[in-house]
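All protein chains but one are shown in place.
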Amino acid sequence: MTAVHHAGEAGTPPTDVNDPHLTRFDIVKEGLRRDDIEIVTYESQFHGQNSKAEKRVVRNISLLFAIAGLLTLAFLVFYIIWPWQFELGHTMSDYYTPILGITLGLGLLALGFGILAWAKKLLPHELSIQQRHGDPSSDEDRLITGQTMMYVADELGVQRRPLLKGAIALGLAPVGLAAAAPLVGGLIEDPHKGDLPMMYTTGFNPEHNGGKPVRLTREDGSPIRPEDVSTGGQMTVFPGIPHGATNHWADSPTLLIHLRADDAAETRKNADADKNGRNRGSMWGNYVAYSKICTHAGCPASLYEQQTNRLLCPCHQSQFLITDNAQPVFGPATRRLPMLPLTVDEEGFFVAASDFKDTVGPDFWERP
Amino acid sequence: MTSDTPARRRARVFSRRRGAPSRARRRLGAAVRMIAALALAGGVYTAFTPGAFAEDNVQLSAAALEGKSLYDTSCISCHGRDGQGVEDRGPSLIGVGSASVEFQVGTGRMPMTRQEAQAEEKKPQFNEDQTKQLGQYVQELGGGPQVPDGPLVDDIEAKPESLARGGELFRINCTSCHGFGGGGGALSSGKFAPSLHDPTPDQIYAAMLSGPQNMPVFGDNQLSPDEKRSIITYIQLQLQEDKDPGGLFNLGRYGPSTEGVAIFLVGIVLLVFTSLWIAGKS
Partner (left out) sequence: MKRRKVDLADAPVTFAKGVDDRFQAATPLRGLLNKVFPDHWSFLIGEIALFSFIILLLTGTFLTLFFDPSMKEVAYDGSYPALRGTMMSAAFESSLNLSFEVRGGLFMRQMHHWAALLFMASIVVHMARVFFTGAFRKPREINWVIGVLLFLLGFFAGFTGYSLPDDGLSGTGLRIASAIMLTIPVIGTWLSAAVFGGEFPGEFIIGRFYIAHVLIIPGILLALIAAHLGIVFKQKHTQWPGPMRTNENVVGERMFPRYAMKQGGFFMAVFGVVALMAGLFQINPIWLFGPYRASEVSSASQPDFYVMFMDGLVRLMPNWQIYIPIGNGYSIPPMFWPAVVGLGALFTLPMAYPWLEARKLKDKRIHHLLERPRDNPERVGIGMMAFSFWFIATISGANDVIADKFHISLNAMTWAGRIGLVLIPPLAYYISVRICLGLQQHDRQVLAHGVETGIIKRLPNGQFVEVHQPLGPVDEHGHPIPLEYAGWVVPKKMNRLGALAPAVKGFFYPVEKPAEIPVSPAVGGPVKKEEIKSGR
C-alpha cells in the first residue's frame, strides 16, 4: 500500500486532474491541496497486502459483525416468543426486559466495536493537517458591509422622517402586544379571586359543606371516631366533602394525632399559650390535628415519630415539634404547621370546628 | 410451686445457656442433662429468693411461667419487676401486649445491648417458642394487643382485591417513612424506619399493632385486621417476593439517587473507556 511522506506545502503547483496517468489517490490529493490539507502520514497498518495480521483483524471484525447479527436476531426472537405480560412473583416475564436489554445492548456494542475496529485497525494510519483560515474578514469587507447596512437605513429614511418613527412605535407595539395577549391572558388566573381565595382556604372550610362543620374522614370517606386512633397513633384525614380525598383538595390532607396523656397536656399548654391565639382551644382531648402540607415546599410532612413527637418532612428534612404548636425545630421550614381546630359532633365523629386559622402550605410573598 | 417446678427448671437452663452461641442451644437434649447440676443450683436459689410473684400470679399459664423466668433473667434489669418499668432505663410493659414482644424480641431488637437512639435489629436471642412464652407472660401481666392466629397473608386467588387495597393503604400509612419500595428511610437525628424486605408477616402485624419505638400505633379501629392483612399481603407479595420486572438489578428501589450513581459509574465510565480506546493509537 502507498506510504506517502510528501512534503507538500501550501503553494505547491496544482495538478491537472484530467491527466490520464494520475491515480485516484493523486486526484484525492489534488482535492486536499485545494482544501489546504496536507497528508503527512498515510501508511498501511500491515506489512504487505494480505498479511497474517491483517487477516486476523479482518476475521475479528467479521466475527464482531456476526455476533451483532446473532444477538439482534436473538433480540427479535425473544421479543416475539418470550412471555412478557406482567405476573406477580418471580416468573419468566420478569426477565423479558433484561433479555431485551442484554441482547440488543450487546448486539449494538458488537456492531459498534466492529465498526470502530475497522476504522482503527484496518484503515491506513493517517495524519493530515488542515489550515484553519480563521482570519476575520478584511477591513475593506467590513467597511463595505457596514456601509451597506447604514445605506439600508438611509434608504428607509426613518431618521429623516420623525413622524414615521412615532407611527412605527405607536402602530407596531400594539401588534406585538396583541400577539402576546392571548397567551398571557389565557394563562392568567387570579389567585385571590372569589370569597374563598384558593390560597387561604381548604376543604375544611364550612362554606364547602353548606355552612356545617366539615367532618374528618378517611381516604374512603368514612368518618372517624376518637377511639379509631390509638394512643401514639396518627391518621391521615381528609375533609368530609365530595371528592375531599382527591387532589382537587390538595392542600387539605391533615394529620390527626392521638397523643399520650402527658404529651397531650404539654401540647395543650403550648397551644393555649400561643402568642397570636390561633391554636388556643384547638385540641380535642388528647387529639391534635396539623396540616399535612409542609409550610416549606408543600410535601406531606408526615413522618411522625411518636416517641420524640417530631414530624419530619421527607423532601427537605424540616422537623416540626408536635408538642409545641408544630414549631419547626430543624431544616429549612420557617413557619409552623397550621393546627386544625378539632371537636366532635353529636354523633361522636370528629369535625373541624372551623377551617385552619393559618394559611396552609408553602409560604409566598403576600401571605398575611 | 410444685407442679411447674420442672418447667421452670428447664427454663432456667435455657436462660443460663443464653450467652452461648445459638447453634449449641439447639443441641439441647444432652446439654440439659450435662448441666443438670446447675439447674438444681438454680432451683435452690429460687427457693431462697423471695418468690413473691409466683405466688401472686397463680393464674399464670404454663407458657407464661416459662416466659416469666426468661423475663426475670433477660428483661428485668431494664423493665423492672413484673414489667413495671424502671425510670430512665426501660418503659413499663403493662398493656403493651404480646404483639410488642413478638416484634421487639422476635426481630432481635430486645434485649438491647445499650441505650441508643433506636434499638437495632439483631440476630434474635430467643427462638420462636421462647418469644411466644415471653409474649404470653407480658400478655398475662397486663393485657394489650395481640397478633391473631391464622394466616396473615391473604390468598389473592380468593381475594384478588386485597393486594391493591393493601397497596393503597401502604402508600397512605407506611411509605412516608418506609418508602415506596419498602427500603426504609431516615428519621430525625440518627433514627430510622427499617427496611421491610426481611420482617415476617407476624412481625409486621405486631409492629403495626404495637407501634414500636417511633413508629405510630395502628390500632384495630384505625386499620382493621382485614386491612392489616391486606397491607401485609402487599408487602409480602409485591415488595418482598415479586422480582422487579424492569431489570436484573433494582438499584435498591431508592429512586433517583442510586440511578444517578449508576449513570456515572456504569454509563459514563463504560463510554469514557470506549472513547479512550477509540482515540488511542493502535
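Lettered A and B in written order, each chain numbered from 1.
The rule is simple: a contact is a pair of C-beta atoms (placed from the backbone, for glycine too) under 8 Å apart; a residue touches a chain by one contact, two chains touch by 3 or more.
As the structure is a prediction and not an experimental result, all values here were calculated from the model.
Peer 1: Would you indicate which residue among A:142, A:225 or A:316 is in contact with the undisplayed chain?
Peer 2: A:316
Peer 1: Which is it among A:90, A:192 or A:225 that touches the chain not included here?
Peer 2: The one listed residue touching the chain not shown is A:192.
Peer 1: I need the residue numbers on chain B that touch the omitted chain, in ascending order.
Peer 2: Missing-chain contacts on chain B: residues 117, 156, 160-161, 163-164, 166-168, 171-172, 175-181, 183-190, 192-193, 234, 237-239, 244-251, 253-260, 262-264, 266-268, 270-272, 274-282.
Peer 1: So that we can see where the missing chain sits, which residues of chain A does it touch?
Peer 2: Interface residues of chain A facing the absent chain: 31-32, 34-35, 37, 40, 79, 84-86, 88, 96-102, 104-120, 123, 126-132, 134, 187-192, 198-199, 219, 236, 238, 245-247, 249-253, 292-293, 296-300, 302-303, 312, 314-319, 328, 330-335, 361-368.
Keep in mind that, in the parts below, only the chains that are shown with their structure count from here on.
Peer 1: Averaging over Cα atoms per chain, report the distance between chain A and chain B in Å.
Peer 2: Between these chains, centre-to-centre, one finds 39 Å.
Peer 1: Would you pull the chain A residues touching chain B in the complex into a rising list?
Peer 2: 45, 86, 88-91, 93-98, 101, 116, 120-121, 219, 225, 227-236, 300, 302-308, 310, 312, 314, 317, 319, 330
Peer 1: Inside the complex, what are the residues of chain B that reach chain A?
Peer 2: 156, 163, 168, 172-173, 176-177, 185, 187-189, 191, 193, 211, 213-219, 221-222, 237-238, 241-248, 274, 277-278, 282
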